[in-house]
Structures are given as structure tokens and as C-alpha cells.
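In what follows, a structure is listed as C-alpha cells, so that the remarks can point back to it.
What you see is the complex with one protein chain gone and the rest in place.
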Amino acid sequence: MKNWVILGGVLLLFVVLVKEWRRQRAPQVFTTTSGQVEMCLFCHQEKPEKVHAREVVGCSPCHLGDPLRTDKALAHRGIVKNPGDLRVADRTCGNPACHPEMPSQVKKSLMATNRGIINTLRRYWGEIPDQPSVRPEDDVAYLLKHPELKSTALDYYRKLCGSCHLWFEKGKFPDFLKEKGGGCVACHLIPGPKEAKHPRLTRKIPTENCVRCHNRSGRIGLTYQGLYEDEGYGTPYLDGDFGEEMLPDGRFVRPIPPDVHFKAGLVCVDCHLKEETMGEGKTYVHFEESVEITCVACHGGDGKTAKGRMVPGIKKEKGNLVFKDKEGRIHPLKAPDPVKCRHPVHRRLSCQACHAKRVPQCFGCHVRMDPQQRQTDKLTGKETPGAWEEFKSYQRLTTPTLGVKGKEIVILVPG
Amino acid sequence: MDPHATGKARSCLSCHASPKTLGLGYGTLSYLGKGRWAFQSSERSQSDLLGLDFPLSALTNLKGEIFVNLSREDLRPFNPEEMKRILRVGLCLKCHQDFSDPVMMNWRPEMRCPVFKE
């Protein structure tokens, strides 16, 4: 008995020695400039951009884990790869010392809830009363929590639309879906220099980040950049290859004259305010309740949006309003033509009714569901029976049809 | 919706003489006199495959029948009265091509054309 105890003790001592020998010791205790212990910096060389500099912020305020440990397994407990994911954003980006008000607002925004898409779809398909209304269940967060909630429209939404919202987990799905979603970083992340080994966070959201989602239905993200998704199947073929540009998801696009604002170098967030994109803490059903930028805010107006907010880019220069874009370039602002635009006979016209000469239009849009096949539910990531496919009869890039919305003549686009 | 395709404005004719813009769809419009119009769609008026009984590019017809559901409650195609008013201007555009023409610039609804017989 006694020998066994001694043997056990010796063995224990041996284990301790081996463990100590294999342990990687840090040369010093690493701290951030504010004096917070951040042992992550011992192993990690990644360098985010200046605002979130490694020496200032460290790693753990964003990526969680245990910054007091040097042992990899212990230090990495509770770590998150993507701090922007809305599931953790309250504790990461939204922590009390950083951006505390943002996560709750963003979670209410249409890009997170998809409320408009879900509500409209279910109304069209006769699943809920045909009156637009704020319903708690028309929300991605709700559907994520309630996978048991089933209906034909929801099945369609989950399988075909379910990848275009901020709850979408970045990197969870293969192919072009890999780059989509990610909560805060869906918009705010851009690739960093290779030697930094860490992407950069930015407030100058590049157009391509928006267009990762805003490229279907009205195709505004494509049209803005002067791209038209056509039915040419990549023709004309050149040198044995497709002669057209291909989107990451495999659709072909051909060049058309871009929007004048794109030509002037403006990106989406030059016009669109943070209250529109990230929400202002209110619950809306449709995007037009959230969108407040108008053409006249800059062109002939006083620089204020429909909700009375000052457009951030508008500056006064020698008595005139000018527009300063995110890159710091100054653009003069043209007022509407006093005769053509302001003639009483055209008083009901929206600016777009005349100034959008060509709009992609998809006629005879329809979907088909094959109950024999299976398709991935983009919310749960699981394959379930029933595969949806979208079809169109024909697609044209042509002058848009006009119609009446309230007291205004607006563009009507099928799709 | 805003298609985000801002550029130089479209021509007068592209609205005032276009059945597509009015919501009638692709086809030919003919003026029958006395404010009456006829429209011949260039598409089949029925689509058996999709189970539709109207041309794909049409939202409405000259009688004001509405073929499609629109996505907002306060959204509608032009009604026959509005279509007639818009198309009437199209008839003027032959001679008074745009707003550089003083007649266009100063036009009021009660004005009558001395040349064109309604």
C-alpha cells in the first residue's frame, strides 16, 4: 500500500515536471495602453486597423476568451471568431465601454429582422391578414428561436431568402454564401493588408459589402454600379470563355451606364444615413418607413432628410451647399431644373420617374417547389424536404412603368 | 422604388406616348379621335403555363381593370382618366417637342390647340 502511494507521488511529480517543461512561458506580462492585462498578445500577432489597434484595445474585448491565461486551451475558452455576430454583439462590439447603443438598434433594423420581406411574403401568400402590421413573429430572430414555426411561405423564405439578413452566420455556409452575413461585420469589415493577418473595420462601407445582399429583386446594387443581370448565358463567348462578367453566385452581368452618383465616386453610405441602415431603434414594416434620404435633401433642398435630420455629407461652402463624400472629395450640388422639374404639370412626379431611364425588369416571375427534393434551410443550416426554384418568363432592361403611390408618381417594377 | 439608375431624364415621348410606361404593357396605341384610344398588346393575352389571363407586361388596361397585386396599400397603376390626360400630351409632342417650346413652358389645362382637331 505504502509503495503504491510513493509510486503515485513520484508519477505525479513526473507529470508536473513534464507539464512544466512543455509549457510555453511568456517573456513578460502583456498589457494594453490602458493597463489591462492581455496575455493574448503573447501568441497573437494580428494587427487590426488603428481605431481598434492591438496595443490599445487588445484582443479579448472583441473576441472574448480569457486574457489572463497563457495556456491555449484555457485562454481560448468562450472565444468568438466573429465578434460582430448579433448573437454575441452585446458583449463584444456593444460592450458598455465601446458601442453600447448599437446592437439593440441594429437588431430592430429591417436588415436584421427582414420584417418587410417576411410580412409581405406571408400576406401575398394569404397566410396572414392582408394588412401590413408589426407582428413579433415576422422577425428572423423569432424564426431562429422557433424552428417549429412552419408554413409554405416561411419554408420559401427560409430556403431562398434566409441568407440576406444580419443574423446570418458568416462562414457557416459554402460557396458565395461564405462571405455573407456576420452581423456588424457584414458591412463594416474590409480585407486588411496581408501582413496584418486581420481584416480592417471601417465606417466607409464599400459598395460591394452592400451589394453582397442588395443584388436581387430590384437589382439596385447592380444597376447603381452599371451592371445588368441579363439572360445572355455569358455570351458572346470570347476565346472559348464566357464573354461576360460573372457575379460570385454565378449570374452573368453586362455593363450598362452606371448611376451618375456612382460615376461621381459615391458609395451607398454616402447617401444612406446610419439611422436608415442600422436602424434608429424603431420597428418598421417596410423599408420606405426607414429610408429618409431624398433626392431634394441635396438637390434644391436644405440638406435635411425626410425626417428632418441633416445629411452628414452636406457642408456649406461660400454660401452654397456642397457634398463631401466619405473619401473627403467635395461635390457641387445641382438644383432641379426650374422649368422641367418644377412645372406645375409635373408636380406629382418623383425625381426617379424621369431620371431613371432604364430599369431591369423581370416579367412573369414565378417559383416552383419540388416536394421530392431537399434544400438547405438557411436559418438552421439543416436540409429539409422541399426544394424551391425561381423562374422568370423574360427579363428586360427598359424604361420603367409608372404608377401612383399616394400623391406621387413613382416607378413600378415587377419582380 | 428607386432603381438607383439616376441619369439624364428620359424623353417626353417615353412617358407620354408609351403604353409600357402607362402600365398597359408592350403593344401599339392608336388614337381613335374624340379622346378615345385603342390598345393592341404585342403579347399573348393569356398565359396557360402560369395560369394568367393578361399580358405579362401589363398592370392594367384602358378600361381600368387592374391585373396585378401591388406591394403597398396606397400603390396603384394609372386610372383611365390619368392615362388619357398623359396620352393627350403625347399628341402635342409632334409639334411642341419639349419645354424649350414656349407653348409647353406656359401650358395650362384649359388651353386648346388651334391646329389639332380633337
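Think of it as A and B in the order they're written, each chain with its own count starting at 1.
The working rule: a residue touches a chain if its C-beta (ideal position, glycine included) is under 8 Å from a C-beta of that chain, and two chains touch if they have at least 3 such contacts.
FYI, contacts and distances are computed from a predicted model.
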| item | value |
| --- | --- |
| Hidden subunit of the complex - UniProt protein name among "ABC transporter permease", "Cyclic nucleotide-binding protein", "Phosphoribosylformylglycinamidine synthase subunit PurL" or "Cytochrome b/b6 N-terminal region profile domain-containing protein" | "Cytochrome b/b6 N-terminal region profile domain-containing protein" |
| Contacts of the hidden chain among displayed chains | A |
| Identified contact with the non-displayed chain, of A:V29, A:V51, A:V134 or A:L238 | A:V29 |
| Residue of A:V16, A:L149, A:L238 or A:V367 touching the missing chain in the full complex | A:V16 |
| Contact footprint on chain A, counting only the chain that is left out | 5, 8-9, 12-13, 15-16, 19-20, 23, 25-29, 31, 35, 37, 39, 42, 60-61, 66-71, 74, 91, 95-97 |
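We take it that only the chains that are shown with their structure count from here on.
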| item | value |
| --- | --- |
| Residues of chain B touching chain A in the complex | 1-10, 14-15, 18, 20-23, 47, 50, 52, 56-57, 59, 68-78, 82, 89, 98-99, 105, 107 |
| Touching residues (chain side chain A, partner chain B) in the complex | 120, 124, 131-132, 218-221, 223-224, 257, 259-261, 286, 339-340, 343, 345, 351-360, 363-364, 366, 393-394, 398-406, 410-414 |
